[in-house]
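To start, I am sharing the structure in question, which I have written as structure tokens.
Excluded from the complex is one protein chain; the other protein chains are retained at their positions.
We just call them A, B and C in the order they show up, numbering each chain from 1.
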Amino acid sequence: MDLLEMKFQDLRRRCEGAHMAHVYYGDPCEEFSLKLVETLVENGADMIELGIPFSDPIADGPIFQAACERALKAGVTPVKCIQAIRKLRSKGIQAPIIVTTYFNIPYVMGFTRFLESIKEAGAQGILIPDLPIEEAEPYGRMTIEKGLHMILQIAPTTSKTRLKMILEEASGFVYLISLEGVTGSRLKSTSTTLRLIRNVKAYTSVPAMVGFGISKRENAETLIQAGADGVVVGSAYAKIYMEKLDNPFEALPEIAKQAYEIKLGCKNRSF
Amino acid sequence: MDLLEMKFQDLRRRCEGAHMAHVYYGDPCEEFSLKLVETLVENGADMIELGIPFSDPIADGPIFQAACERALKAGVTPVKCIQAIRKLRSKGIQAPIIVTTYFNIPYVMGFTRFLESIKEAGAQGILIPDLPIEEAEPYGRMTIEKGLHMILQIAPTTSKTRLKMILEEASGFVYLISLEGVTGSRLKSTSTTLRLIRNVKAYTSVPAMVGFGISKRENAETLIQAGADGVVVGSAYAKIYMEKLDNPFEALPEIAKQAYEIKLGCKNRSF
Amino acid sequence: MTKGRFGRYGGMYVSEILMHALLELEEAFERIYPTEEFQKEFHGLLRDYGGRPTPLYYARNFSKHVGFKVYLKREDLLCGGSHKLNNALGQALLAKKMGKRRLITETAAGQHGLATVMAGNICGLKTEIFMGVKDIERQASNVNKMKLLGAKIKPVKTGAGVLKDAVSETLREWASCSRTTHYLMGSTVGPHPFPTIVATFQSVIGQELKQQILEKEGRVPDAIVACGSGGSNALGAFKPFIEEKGVRLYFVEGGGESLGAENSAAAFQHGSPGVLHGSLMMLMQDRWGQIRPSKTRAAGLNYPGRGPEISHLCEEGRVKPCYALDREVFEAVGVMCRTEGLIPALETAHAIAYVLNHPEEFSRDDIVVINYSGRGDKDIEAILRYYYGSS
Partner (left out) sequence: MTKGRFGRYGGMYVSEILMHALLELEEAFERIYPTEEFQKEFHGLLRDYGGRPTPLYYARNFSKHVGFKVYLKREDLLCGGSHKLNNALGQALLAKKMGKRRLITETAAGQHGLATVMAGNICGLKTEIFMGVKDIERQASNVNKMKLLGAKIKPVKTGAGVLKDAVSETLREWASCSRTTHYLMGSTVGPHPFPTIVATFQSVIGQELKQQILEKEGRVPDAIVACGSGGSNALGAFKPFIEEKGVRLYFVEGGGESLGAENSAAAFQHGSPGVLHGSLMMLMQDRWGQIRPSKTRAAGLNYPGRGPEISHLCEEGRVKPCYALDREVFEAVGVMCRTEGLIPALETAHAIAYVLNHPEEFSRDDIVVINYSGRGDKDIEAILRYYYGSS
């Protein structure tokens, strides 16, 4: 059992939903990102989705696009992001880390080399938003072989047939995209999301995390109560420090508060 | 025998070439045009080509185009031009008057009415630059019937066949266009013109006047010596007063001198 | 009063200087045009360079909008963007075979100038284009194209600086160089033989149209609507239908801002017969015979005269003379944009506007063909200004 599986077991035991915080590393500088992750973990994030910035993040909304742009301008590279995992681990951070990036990054580095590096650095899995199940072979297998999870996504538009295909390959958890849109979109109605959770839970016991558009404690509460095993919050955090880019560290208290609130929303799990 | 024929007889007797001055009536005002004609006649013009301004004088160069435009702006009409003939006659001017205008003017007035008016006012003929021999029927006949001459033109581009056709219909005199171009063009070489004169004189005894591009005494001399029965000078006079439009009357002395010079050029006729 | 007459209209009212050139042209046209060699070369170029045949497009959405079947004869798809190339190619080829070395012409909308320099380049003839200063200003995009293609542009400042003045200036220039230079007349105007030559070259439109509509509908149309000033696109489309008395022919001229004397180019509405630029035709003039300036937002319709043949056909009653006002024209552009995704030339939009605004002329079972004479690229600025205000 790895850190990720242990984390879910632990949370289940405590009747809590998981709170994964999504961060694009290096925005606006490495020091801040490291501190940001620490703050999040200390204030309620159960796990970290660590984004390696990509020049053309097509699944991301304006907030994360700007984050990628700033990080790249600041000179962040995939290698530095991977080193960051090691740094976090050496600071004693135990939260599972899922590396997120667009497929071209591991493709260009060499997929195997990429997996080996992040594994060695201390990550538990990878999430590649532009690698649907059709393209995941042979990468999914390679990931498992290296002892990592490949996190697959499921969307409101996913058909029942594909849902089953995806769940068959699911490892670690499945990432339910709450809405049709990009990261940072506003989650207006949860009815589609709730139906999605029901559908997925009917077919699998793999944990199901819900992401996209979650920014408030109530969002988390509703989703967790509907059966989700956790929520992912990303742009909502970036939005806070985005307004204080001169000295983003000043934003950390507010982010801490927000993380705490979200985690509160994950706590009342009724099962 | 009318004034025009008498004039040619008279000039022949005195071994002189004819000097016809071409004036667009009403430029820049009627008073000036009347005075201009008087000055020209008093200083060496044997006959007057009185132009009725037309909005689109396609056979005229920039000087006469501007003259037409000014005259029309000043409110000159064909009727006023015709009245001017009467005024000139009543001032005692005896020089033959050829009315020049583009075909649309008499066409719109009614050709017969037009002829009757100018005849009655005291003109001897008409010259319509855009009425070639092909279109002259029935207008030529009507003109003769009214006791007027229809002056036909011959150009350097006129073929021998057409030359004969035109000469057959010629009345009063024929107007040899000295060059391929418009009024006011510079006569660069006279060789074409001289050939034209030779050709025409070989076929007819009707007087042949040469026009277009004549501005200097030497031009007149050369042409008269080559056998022309006269020259037509127009833009060269307009050019003089054009530069003094504030008070064109000031230009009259210079115009007088110029007319006198031209006439001098017409005097040494060697036949 | 001899050659090139259409009823009382037509003729050769030019300076003696130009007569030789007109007679030479008439002779050359009659001799060369019917030859197999010329026909092959001409139609080969029309096809491969020009893009003929142009389609006859059933405008389904537009038809729904007006309530009867409307076809568009797509001259906008001809190389250069209007019907003008049909004539320019024909005359340039003819000029080349006559041994001419240079083409001169005038242009208003720029479409004919563009077609002329294209044809000139193809035939290896130099091109010089007279254009009123006002037209140079309002048809800048076509001016730029002509320049790029190597045409010499001669700005005409006389008069109002529009088409009429440019024609006069070209005639003057021609008088000085007619031995080596061909005046490539752009419409069915000017002295004989131009109206006949231009109509002949343009009649390819109507010939195709007839064959296409017979294929599509099994019968001739009930009406053909064309815009025009000189009349070349209209005559091109009408020619093969003149004898088919069942086909109504509509000629739409530039109404301008209003039909009032100073704001229009509608010569059939308030013109009278007169002579301009070598030809007797319907003309906007004052009571003394001075030509009145025409006014319309469509530069290509901004001419005070209607060519002799269209003048005659209207007088005879075979063709119905109509007009569209500027405002109607801009609105018609909008309708064509929305319904069919096509931006028509302002000239063309006159024909469209007429069809839109005269339901009383058309019945539900009618098949109507609009001669879609050109595309609106050259007019985008003016159209934008109308729709979005000055920008």
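Side notes on the structure shown:
Note that a contact is a pair of C-beta atoms (placed from the backbone, for glycine too) under 8 Å apart; a residue touches a chain by one contact, two chains touch by 3 or more.
It should be emphasised that the depicted structure is a prediction, and the values quoted were computed from it without experimental measurement.
Within the entire complex, contacts from the absent chain reach the displayed chains A, C.
Only one residue from A:Ser159, A:Ser191, A:Ser205 or A:Asn247 touches the chain missing from this view: A:Ser159. In the complete complex, the residue from C:Leu77, C:Met131 or C:Met284 that touches the missing chain is C:Leu77.
Within the full complex, the residue among C:Lys157, C:Arg219 or C:Arg338 touching the omitted chain is C:Arg338. Only one of the listed residues, A:Pro28, A:Pro78, A:Gly125 or A:Gly265, touches the absent chain: A:Pro78. Considering the complete assembly, chain A touches the hidden chain via residues 54-62, 65, 69, 72, 77-79, 102-105, 107-109, 129-135, 137-138, 152-159, 162, 166, 177, 179-182, 185.
As for the chain not pictured, it touches chain C at residues 47-51, 54-58, 61, 74, 76-77, 79, 117-122, 124, 141, 144-145, 147-150, 333-334, 337-343, 377, 380, 383-384, 387.
Quick note on the criterion: only the chains that are shown with their structure count from here on.
Any chain bridging chain A and chain B, meaning touching each of them, is missing here; the list is empty.
Separation between the centroids of chain A and chain C, computed from CA atoms only, is 67 Å. If you average the CA atoms of chain B and of chain C, the two centres end up 38 Å from each other. Within chain A, contacts with two or more other chains are made by no residue at all.
Chain C has no residue in contact with two or more other chains.
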